[in-house]
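Dropping a structure here in structure tokens format, bear with me for questions.
The complex appears here minus one protein chain, its other protein chains still in place.
Going in written order, the chains are labelled A, B, C, D and E, and every chain counts its residues from 1.
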């Protein structure tokens, strides 16, 4: 497993966000800013917030959201054991319907920690 | 605001869980055990896991689940500022459709920390 | 546990359906007819279709829908063990987030089979 | 049918929003502002935006959101026939699982237009 | 950006609908007819109904549904500014979890209005 998906994911995400923000719609622009700020360290550290975002993304079954928060979790130092512990909470809360997304999450997380 | 809802909530929850578990269905019984164990301290501390459960419950818009994890969050020492920081992540991720459940969460959390 | 909820549920459901259908909107009227016909015996017997409707209602977390299909399941002869076996599938597929609705389903089903 | 629910709904909503905004969390406060602004007349008139909000609320099955947008729809002059036409789109898109919420929507809309 | 996706999307959609309707199931056939009729001009014009369908599709996070209603919105004359105004309502109502689908919607809408 390798992490070539990461570069492609990030480039596509950036390019497509540019299309959305290129609309110049003020409400959409402000929403994107709020979304980004929600994960900054505040009363809770960024690491915990990224785990919240990852868990919410899994129970809401959004692969792109899972992939984004996975990358951020690694940047914040989330370990392999912490990752699977969070995924277990999401699995029990969201049920077997989340398993296809858990598979993607596990494959991608493993690729990010592989030597 | 007072926390009289807490006693009523916990009693009703216990009584109704007894009905479900009274079925004697082994699969259901095992699921309930897995659900409880998912929030025990492991690689992640119980406090973080309860914040994950609370956030998942809010984005999935389940008042009973929110109420349960609120009580557990307080038992694990989640502060007022930490609570609202987690709720902000859930609000941005889940959108305005979660606001009615955020209102319930806020009212109930405030009642648990009132003197 | 008694089944006084059943009479109240059915009367309120009938009264409120009359409001919706009183609109005279042809599309809505036709949808209601399609919805009713979907559960008639066809290639699958009505009993299996009601179990499908009950399971779909639980994973989609709709108490009113669960209550309606519960009553129909009993009319089609679904036993207590069959009911809990279907509920176990819904619980595993939908996760702990369905538990509050499972509690309502269990209480109401028990009331329908009580002597 | 009368509209006494409207006053109670609006008072409870205002009181509970005060609890949420009383948190002083800047992200939450900004989200509430964005939510309100999204329905102001822009490229689309407020009336159409309220119909969008109402339809989104019905397919996402949120009674409180439905009730809020119903009131706003009436303030923007949505007629009975327009209301049911929008509800038909939501019913077909969201399926019979939205019917319990459609019942609430219809009852409440009728009460707002009753003499 | 070009709109080559449109031809491919429409051909695949037609071919796969033929498979479903080839079943000869009367209930399914009638549902497809109801779905089509729901967007015809009635009390609300087709343009507004397509905006309702587009917004519902975004908050329910269905790319194929979004793509279908995008094409219809353009046929009904929805402008770029109207499109983004509707998407902003969907974004605020549905939260950041809809952003991946908003990206697809924006890219495809831009391709439809490109010279």
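For this structure, a couple of remarks:
Definition applied: contacts are C-beta pairs under 8 Å (C-beta built on N, C-alpha and C of every residue); 3 or more make two chains touch, one makes a residue touch a chain.
Here the structure is a predicted model, which is why all the values come from computation and not from measurement.
Contact with the chain not shown here comes from a single listed residue; of E:44, E:60, E:73 or E:98, that residue is E:60.
Annotation for chain D: contacts to the undisplayed chain at residues 59, 91-98.
Residues of chain C in touch with the missing chain: 34-35, 38-39, 42-44, 48-49, 51-53, 55-57, 59-60, 65, 79, 81-82, 84-86, 88-90, 92-94. Counting over the whole complex, chain E has residues 13, 16-17, 19-20, 23, 25, 27-28, 31, 35, 56-57, 60, 62-65 touching the chain that is not drawn.
Convention: only the chains that are shown with their structure count from here on.
Between chain B and chain D, the least number of touch steps comes to 1. Steps from chain B to chain E, taking the shortest chain of touch contacts, total 1. By residue number, more than half of the contact pairs of C-E reappear in one of the listed pairs A-D, B-E or B-D, namely A-D. With each centre defined as the average position of its C-alpha atoms, the distance from chain A to chain B rounds to 23 Å.
The multi-chain contact residues of chain D, meaning those touching 2 or more other chains, are 27, 31, 34-35, 38, 56-57, 60, 65, 84-85, 88, 92.
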